[in-house]
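One structure below.
The complex appears here minus one protein chain, its other protein chains still in place.
By written order: A and B. Residues from 1 in each chain.
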Amino acid sequence: MALSTSSVITLKINGEKYTLPVDHRTTLLDALRERLDLTGTKKGCDQGQCGACTVLLDGRRTVACLQLAVAAEGREITTVEGVADGEQLHPVQQAFLDLDGYQCGYCTPGQICSAIGVIQEHAAGWPSAVTDDIRPEAGPPPLTADEIRERMSGNLCRCGAYVSIVEAVARAAEAGTDTSTAAAARISPEAAAEEAVA
Amino acid sequence: MREFGYQRASDVAGAVALLGADPDTRFLGGGTNLVDLMKTGVERPARLIDIRELPLDEIESTPEGGLRIGATVTNGDLAAHPEVRRRYPALAQAVLAGASGQLRNMATVGGNLLQRTRCGYFTDVTKPCNKRVPGSGCPAVEGEHHNSAILGASGHCVAVHPSDMAVALIAFDAVVSYETADGPGELPLREFYLPVADTPHRETALPPGALITGVTLPPTPTATHSRYRKVRERASYAFAIGSVAAALDVRDGVVRDVRLALGAVASRPWRAVAAERVLTGAPADAETYAAAAEAELAAALPLPHNGYKVTLIRNLVVAVLTELAEEAAR
């Protein structure tokens, strides 16, 4: 029996449910941009090589271009359109705006979603490739400029706004320290528990 | 990209049964490699079986004191796990050195082992490639090969395996578990990848229809003192041009135990057996480390434009072992 090559799916995006038929080939990125008119998520390479399409999937940053829409059914999707609290910009958005953490703006939604993920991952105690001592006993590394740079390296900015982006992420991370613990527990209960006993 | 059917599996047996013996069906994990290859036309499956919801996303201690890592554990969770960082730090470092935070949150352990080479001829369907189209030729041998293999390659294929994670896993004697319609099986990672020979399109020893269910790391006390170093052409978010995973146990100035593996030098993660033989029981000094590296690299057959890798790997081996020994002495 030939399997169907399309399905009717329901996607949960920014707290809303969208039901739509999709060709199985449709990526989450194309579903957002071409089917749901959520064009904030950008297509820079369509191959997982630039980070412009970064969204949060079940709270974690991922690239939407390599995520099939049909496989995203049942998961919580957050795009750049959904990170602000109504008219109140997310601290990361505000910092990008205030510190000019962009130029052409095309990589910006991806940088912002990625930065939100970075701040949560860091708060959960995740190490990075530039963390000197990754043993859990060493505790979480301070979120230095070098740590931010490494963690944000999956987001290319061809305009070269990196200096301002790193400043913006650092400012937002400082501003969000109070709220990040809960977010950390959400993405990594195990690491959070580890922190609690450490 | 051709049209395809999609099914979601909820248990391992069901996933294996859904796959059956269909050569046009692929398991879909994180999709970071498969979906990309489908876009470039390298892979054209007629059906995908989504295995991301299988109950294979746990990391557990084994009774022997090792770790068992489920096949659908993401790279992000693997590198963040306290027991991985404590007992096999080089594994966590290797995973963190790969791809980007976003991709690590999607990519799974099983998929990482099965990822295909990033050789520019393989990923471009308009060019010949023996790995993609057996018998079509290997243009890299005469063409662009500055990041091609120096060990274990053949005139049929000089592509390198892109995984960082697998380099650390092979250093720590990981064993791959799988499930088939005929029941479960196991393969040591050292036997998992096939030699290139004249069949570069045959990459692993997994039986047809097998689903990787997990990877087991045996207890390896030496691994608590381990490190992964990767060299690439940009500071982050790039594939390796050479890498080393090493664990070292030095007592009274003598190497008691060592694990050494190399990345981006061969079609598979390369366990440096010859080097380990030289090191074990020898004085822990730069001379030994260099001799060990040279013993491993004696078999190297560089092409005109990748000979630098021989120097790079020798230097990396010496540097990483020296750092590990110095740290232990502190």
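Remarks
Following the convention adopted for this analysis, a contact is a pair of C-beta atoms (placed from the backbone, for glycine too) under 8 Å apart; a residue touches a chain by one contact, two chains touch by 3 or more.
Just so it is clear, contacts and distances are computed from a predicted model.
Per its UniProt entry, the chain excluded from the display bears the name "Oxidoreductase", taken from "SusC/RagA family TonB-linked outer membrane protein", "C-type cytochrome", "Oxidoreductase" or "Activator of 2-hydroxyglutaryl-CoA dehydratase".
In the complete complex, the hidden chain is touched by one of A:Leu28, A:Cys157 or A:Ala173, namely A:Cys157. Contacts to the hidden chain, counted on subunit B, fall at residues 1-3, 41, 118, 120-121, 123-124, 126-127, 139, 142-144, 146, 231-239, 241-242, 305-306, 308-309, 311-312, 315-316, 319. Listed for subunit A, the residues touching the missing chain in the whole complex are 23, 25-26, 30, 33-34, 37-47, 49-50, 52, 79-81, 84, 89, 93-94, 96-98, 100, 102-109, 112, 130, 145, 148-150, 152-166.
Everything below uses one rule, namely that only the chains that are shown with their structure count from here on.
Interface residues of subunit A, counted against subunit B in their complex, comprise 2-5, 7, 23-25, 27, 46-48, 51, 54, 57, 60-63, 66-68, 70-71, 114, 117-118, 121, 124-129, 131, 134-137, 149-151, 153-156, 188, 190-191, 194. Interface residues of subunit B, counted against subunit A in their complex, comprise 1, 3-8, 28, 30-32, 35-36, 38-40, 47-48, 50, 52, 76-77, 79-82, 85-86, 89, 92-93, 96-97, 99-103, 105-106, 235-237.
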